[in-house]
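First the structure, then my questions, so here it is.
Of the protein chains in this complex, all but one are displayed in their positions.
Up next, subunit A:
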Amino acid sequence: MGQGKSQFTEEELQDYEDLTYFTKKEVLYAHQKFKALAPEKVGHNKNAKLPMAKVLTYPELKVNPFKDRICKVFSSSNDGDCTFEDFLDMMSVFSEMAPKAVKAEHAFRIFDFDGDDMIGVSDLREVIQRLCGPELKLSDSEIQQLVQNVLEEADLDDDGALSFAEFEHIIDKSSDFCHAFRIRL
């Protein structure tokens, strides 16, 4: 972890430590990983902005069905391109130390494809389709039935979409969410 040290001052590290769920060492480690995505660019400018395609070569993101959404949610320019700070933010939210509520907040944004602050029927369909992967396709009526079941379980106010509060309720009741929604540095 020594070689990354030169790129950051002590204050910057302290700053990152205050604002994320990472310790200084972990920040440096994260930077090492970020640097591995584009060694030259990042070596030049430690906070370089990497295009989304580059960020998606990160091993955990590469196979993730929601990879583009993750990048978009964490990108400060909202187009999926990530600077190191965006990347650090992402890793911080996915880390073990981040509380459930924070994870839930970001998960909600990831699953909210159309950005209307509600997980509606179309969002749910998208989530289900992506979960099943590119090869396997559920039939339309099956997806419909699944969506219906999800809404029946979780849509407390019957408005045909999951608001954040309802989503958080699901997450609160799930013992597996924290295990699933986690990327180790």
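Just so it is clear, a contact is a pair of C-beta atoms (placed from the backbone, for glycine too) under 8 Å apart; a residue touches a chain by one contact, two chains touch by 3 or more; residues count from 1.
FYI, contacts and distances are computed from a predicted model.
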Identity of the absent chain, which is to be given by its UniProt protein name, from "DNA-directed RNA polymerase", "GINS subunit domain-containing protein", "TMC domain-containing protein" or "LSM complex subunit LSm2": "TMC domain-containing protein"
Those residues of subunit A which, in the complete complex, touch the missing chain: 1, 15-21, 23-26, 29, 59-60, 62-66, 74, 76, 85-86, 88-89, 92, 94, 99, 101-102, 105-107, 109, 111, 116-118, 120-122, 124-125, 127-128, 131-133, 135-136, 138, 142, 144-151, 153-154, 156-161, 164, 167-168, 170-184
